[in-house]
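Take a look at the structure below.
Every protein chain but one is kept in place in this view of the complex.
Should a chain be cited, it is by its letter among A, B and C, assigned in written order, with residues numbered from 1 in that chain.
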C-alpha cells in the first residue's frame, strides 16, 4: 500500500526537489502540497520541469487536513516555523520529516543561541531522530519525527566519520572547509544569491560562526567522537553541489591504504556512499542524486589526513536523504525511488 | 525479453548519456561499450556519475562480436565513421541507431558538400529513417537504420512544424536563431570549448553556413513544407540546453490563439512535447530529459510568428531521442525508461 | 579645469560602473554620490572593488546641493524617478545625463503606453538628446539633457544602421534577437536574477513586447529609416554582455564585400566601434569597455543580411557611453578616460 505523503513548503527548492523525486517513487501518493505565499498556483507554474508530472496546485496550510490525509509530512520551511507544526501533526498521528533545523540540535539553549529564536517545542527535541541513515539507521527506522541533517553536515559527517573513529586521528583542531552551490541558500531573494554577485566569484562567509558548526559537533559527539570543529563555508558560482574538504591532524602514523580501508569498511555496505580509490570526489558526479562520494588522503610527513566528501546539496544534502529516511520509516526498501544515476556532464 | 544493446563511442557525451539512461531502462541489457581511444577503461572512470551503475569496461570495436551479441547498436561517433560501420552491422542482422550525421541527408552530394567527406555507403541513405518520432513515427517503428536528428534540427523542427503547416506562414525567409550549451560540441578538445573562452561570453558561429541548415530544410521539405531557412547558431555559457527562436513571416493574419491551437493539436498526443500557453520555453525546464517545450507568439502588427523550442541537447537532442526511437523499433512502450522529470534548478 | 560630477543612484550597477570609470578619468572630480536607500554607507562597502579608489559615502539626495556643486549629474535610477529630478537640476544650471528611459521616447503617450507611468515632465522631451554619439554626435555636444540609450538599442542600432541605409535593405520585418547578461536587469532582487534560476538556462522574455522595441523604432526613424522591428530578448547565464543578432531582408542583391564596406565607411572614424572582417562579434572581446564590435553576413541565396553587434551592457550599453557623452558635452576629448582595453578571458 502506498505511503500518503504531503509536502509543506512546496514552492522552495527543497520542496520542488521532494516533489520531483516523489513523483517517480513507485509507492508514494502525493496528497497535499502546501505553500502559503503561493497557495493556489499550479505546481508546474512554480517548477516548469514538473509539467505533465503533476497537475496539482499548492494549497494553504491546513494542519488537520494534512494530518488526517497523510502518513508522513515533509516540512521544507524557513527555520522557526516547523517547531509549531510538528506537535499537532505528530499528535494527530502523522509522521514528520523536517528538512529544516528546528529539531536537529538536542538542547534548546544551543538552538536559541545559534538561531536567535526561542524554541517553542523543546519537549520534542529528545524524540527527534537525526536523519543520517549512514550513522543512525536503526533510530530512523523507528522514528516518528526525523530531523533531516543540514547539507553541509551531511557531507562533512560522511567524510569525517571513518577516520575519526581511528585512534590516530586527533579530535582537536579539525577544520572543515566547504564549497557550496547557491541553491543551498534557498529560493528566497537576497543580494547574496543575485547572479551578478555570485558569478565569477568565490566568497567565504560565516567562518567559524555558521549554524551548521554546532550541528556537526553534536553529531560527531553522538557518534562517539567528541571533537571541536572549525567550519568555513564558501559560496561558489554553481547551482548544486557541496564539497567538504576536512583536515584532521594525526597524532600517530596512519598509512594511506589503511585510511582508505576505514572508508571501505564503513561504506561498502552503504547503497549511497561511494568510496573513491583512484580519484578525488567532485560534485558533478553526484548531480541530482542521493549519492555522496568520499575518500581520504594522508600526508604522513605533515601528519594530516584530508577527508573529502561530495554530494548534491538538494539531493543527499536535503530532499533525497529525507526520502531515504521515509523509506526506512515505512519499511520500504531503502533505495526505492532513489536509484537514478547522477547527471553528467 | 530484454533488448540487447551496444554503444559505440561510449567515452563521448552522447555515449555517456546513452549509458546513463539505458542503465535505468527496465527492458534493456547493455552488452558492449566500445570506445577505441579509451578501450579497456572502466566506464565509471570515464563517467564518474556511473559508479555503482555499471562495472563494465569499454572495449575495442569488434563489429562481428557487436553484431552477433546485439539487437541494436547505437553509434555516437564523429562524422564520417558510422558510414563504414553501418553496412556490416545491418548485414549481420543488428539494427542501428546513428547519433551522427552520416545518414541524415538523403543525397550523398549534399552530404559531401557540407561535410567535406566522400560518402562511402550512399546506397543506405534511402533506407535510413530520420528519427524524429513526432514527424516520422511510423517509419521509425519499421526502421532497421535510424539517423537520429541533430540537436539543433530537433529543437527547430518541433518548434516550426505546426505553424509552417498553416497557409498563413510564408515559407521564405525563415530565420532560426539558436542558443546552445557547450556539450553539443562534444567531449573533444578545442579552444572553442575551453572554459575560459566560453564563460562570460556569447558567440555566434557558422551563421548561414552550419551543417544543420540543409538537414532542417530537407526535413521540413519531407514534412510538406519546402522552405528556405537561415540558421544562426550561438554558443552560450552553459553545459546543456538548446533554445531555438524561429521567425516566420505571415502572409496573412493568424491570431495568437489560433496559432497556439496549432501546437496543441499537433502535440497534445505527444508524450514528450509540452506546449506552453502562459510562459515561454526555457531550457532548464527540460534539463536531463527527453522533453521539448514549445510555444508560439504572433506579432500581428509586424506580421511575424515567433516559434520557440527548448530541449536538452544531450537528451531529446541526442541520446534520449535515440532511445525513444529504440523503443518504437522494438515494440516497447515509447516512453519506457524515459519518464524521469527534468532537474530544476 | 575638471568637470564636477555627481551620480544619483550610486548603489546600483549603473552607478557603480560610472564611479569605477570616473575615478580613473583625468579631468573629473566626483562631488556627490546619492543613493537614498543606502545613504550614509561607504561606497566601497557597496562596491568592494572600489576600496582605495574612493573614501566617499553615499548621501541622501539633495537637489539644490547637487545642482550647485555639479557641472553634470548622472541619473542611474529606476524608470519614473528621473522625470521629477531633471527639471530642477536643469533650471539650476546643471547638465544631466539620464541612464534611464524617462527621456528617450519623444512622445509622452508612447512612454506612457510602454512604461505605464504618466510623464510628468513631457515638456522636456523635445529638448532631450538621444545620447548615441555614433548617430547623434553633434546634438550630444550641444545638449543640456542627454537621454542615454538603452543597452539593447545601443547594440542593435550600431549593428543595424549601416545596412539599413542601403536601398537593398527592406525596412519591414526586421528581427532583432538579442542575448543579454543578467546585470542588465539591475541590482534589484527578483526570482529572474536568482543565480539558481539563471545558471544553466536560457530564457526568452517579453518577445515582441519589450520596452526597448519602440525606442529602437524611433531611433531608426530619426536616422532616416522608418522601420518596423520585432525585438526578442533572451536572458543567458552571464553577468555582462549583449549580443544583438539582427536579421534584415534584402529586396535586391547586396554582396558580402559591399555590405562590410558599409560598416567600414560608417565606423572607421569611430573610436569605439570596431568592424570585424574575419570573425564574428563576441561579447567577451568588449568586457568592461566602451567598445561595440560589429559585422554583417549576407546570405544572398536566402536574401537575408545578418548584422551583429556585441558590447558590454554596463559599458557601452550604459555607463561608459554616458561618459562618452559627457566628454562631448564638456569639450573634452571623446575618448578621455575610456581607453582601457577590454578584459579577456
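To be clear about the criterion, contacts are C-beta pairs under 8 Å (C-beta built on N, C-alpha and C of every residue); 3 or more make two chains touch, one makes a residue touch a chain.
The structure displayed is predicted, hence computed values, not measured ones.
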For the chain that does not appear here, which of the shown chains does it touch in the whole complex? A, B, C
Sole contact to the chain not displayed, among A:72, A:185 or A:232: A:232
Only one of C:59, C:282 or C:334 touches the unshown chain, namely C:282
Of A:179, A:212, A:274 or A:332, the residue that touches the missing chain is A:179
Interface residues of subunit B (partner: the chain not displayed): 13, 181-183, 187, 189-191, 193-196, 198-200, 237-239
Contacts of subunit C with the missing chain: which residues? 13, 16, 20, 23-24, 45, 47-53, 183, 199-200, 239-240, 271, 274, 276, 278-279, 282, 284-289, 291, 293, 339-345
If you put the missing chain back, which residues of subunit A would it touch? 172-173, 175, 177, 179, 181, 196-197, 199-205, 207-208, 228-230, 232, 234, 236-241, 243, 245, 247, 249, 280-284, 287, 297, 299, 301-304, 306, 308, 310, 345
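We adopt the following convention: only the chains that are shown with their structure count from here on.
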How big is the gap, in whole Å, between where the Cα atoms of subunit A centre and where those of subunit B centre? 36
Which residues belonging to subunit C are in contact with no fewer than two other chains? 181, 196, 199-200, 237-239
